[in-house]
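The complex appears here minus one protein chain, its other protein chains still in place.
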Amino acid sequence: MKLTLEKYLSWINEFSQKVIDKKDYLSDLDSKIGDGDHGNNLARGVTAVQQMLTAKQPQDLTAALKLTAMALISKVGGAAGPLYGTAFLEMAKTSSQTTELAELLTAATAGLQKRGQAKAGDKTMVDVWLPVTAALKNADLTSTVIEKAVASTKPLVAKRGRASYLGERSIGHLDPGAVSSGYLFEALLVAEDEK
Amino acid sequence: MKLTLEKYLSWINEFSQKVIDKKDYLSDLDSKIGDGDHGNNLARGVTAVQQMLTAKQPQDLTAALKLTAMALISKVGGAAGPLYGTAFLEMAKTSSQTTELAELLTAATAGLQKRGQAKAGDKTMVDVWLPVTAALKNADLTSTVIEKAVASTKPLVAKRGRASYLGERSIGHLDPGAVSSGYLFEALLVAEDEK
Amino acid sequence: MKYGILIVSHVPEIAAGVPRLIQQVAKDVAITSAGGTDENEIGTSLEKIQQAVEQNAGSEILAFYDLGSARMNLEMAAELATKKLRIYDVALIEGAYVAASLLQAQVGLPAIEKQLAPLKIKNQE
Partner (left out) sequence: MKYGILIVSHVPEIAAGVPRLIQQVAKDVAITSAGGTDENEIGTSLEKIQQAVEQNAGSEILAFYDLGSARMNLEMAAELATKKLRIYDVALIEGAYVAASLLQAQVGLPAIEKQLAPLKIKNQE
């Protein structure tokens, strides 16, 4: 699947709406194994994204991705800022060579992992980005793939981020960043369906 | 030598005067290998001691030593507070059994070492208290003993207190707490001479 | 509440800031602090420490400090207090953060101390 500016805008709008709707839930998840701000952080971020996109009216995909990255980096305030920000920035960079979504997400996930040093199974958003990217490569990304990836974080012991301080006590809780990343990719499926 | 209330008061007054006179010098020494406040800290301490002794007019040695300790503990603000404070507190405790100065100082030095965990050669005030106590036991405390002890800290590498962060760079500087302790024992010699 | 956390710093701002950081991940943990001298200069005050011990709702106190002279005043406070004080020679911010988040998660003291052990960077002989 190729990503177009139009498709990207409906994707990011869908995601923004979802984050704002689920703000309290995301922060509640974060209060179990973190500092309880993930929903507020991301909501602040996507609100800034919306403002930027409306104000700047980017004319191509690369510009839109870059604006998204900048807004997230400067407004989120928590780990999710540099992480999501780096992911979108890598997509922006790659989008000048290819608009193949699987390629964009491969670059994004690599950037995410470089930024946060998390591996598969560390109970972070990476545990959603990795299988989603793999599924996209095989052109079989479905809601089930996403749900399974998000749910997979529940039994894990956190090895990165604030939750890692809890060691074993992080077991039995969903990772908030994995849940918000799940929303991101569900939004992608919705945007695809709209085509 | 037995310590009397009278002798103690002239000792502590002599010391207080000396500290106030040498305040800037002590802080200068501390600024070389520490945070530059030792003179100010101790001056604040001995001023409080003077006020306490004047206000409370202690009627025995134990009470006078205890007041001194309390004033130093509550007013110095730096490491010298709990250190000198503990030393005087141990002298106060011991003075209810004996007023033999060598015994008082043995208890004081032990308290100092318990509080600060410094050994001989760690470049702290302990390097003055230990040889002075030993000399007093042999009844041969002289200015030379004191001067030698103070000077001995110059070539040492600090192992305790703020100066210890400087490692080798602490070499070549007198330890400020050793210098102020030198003043304490010089003051003792002066007070003894007055008898 | 059994355990409370006490932060002792040479600087009033640090003593104000560390509780802000750790209370966020430990809403139900008693946290008090003492910073600076009586005149709010850089240093520590036995009296401020004693007040912070008393005001802490915990009946046993896990204490964290920045520099060695704060430790000495903490020890004096421990000797004078009726509550038990446990003084940890660990990185101040990072150690207090670990202790606070684990207390909040109702982890027991032995497990907390195990997790604090690698953060010990002070008072080594």
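Some points to look at:
The first chain written gets the first letter, and so on, giving A, B and C; residue counts start at 1 in each chain.
Following the convention adopted for this analysis, contacts are C-beta pairs under 8 Å (C-beta built on N, C-alpha and C of every residue); 3 or more make two chains touch, one makes a residue touch a chain.
Owing to the predicted nature of the structure, the values given are computational and were not obtained by experimental measurement.
Among A:D35, A:E90, A:E103 or A:D127, the one in contact with the hidden chain is A:D35. The chain omitted from view is touched by exactly one of A:I12, A:L29, A:I73 or A:A87, namely A:I73.
As for the chain not pictured, it touches chain C at residues 9-18, 20-21, 24, 35, 42, 66-67, 91-94, 97, 118-119, 121-122.
For chain A, the list of residues touching the undisplayed chain reads 35, 37, 41, 73-79, 81-83, 85-86, 115-117, 160-162.
Chain B residues in contact with the hidden partner, per the touch definition given at the top, are 31, 34-36, 162, 165-167, 169.
Following the convention adopted for this analysis, only the chains that are shown with their structure count from here on.
Averaging the CA coordinates per chain and comparing them to the mean over all protein CA atoms picks out C as nearest.
As a whole-number value, the distance joining the C-alpha centres of chain B and chain C reads 29 Å. Under the contact definition stated at the top, not a single residue of chain B touches 2 or more other chains.
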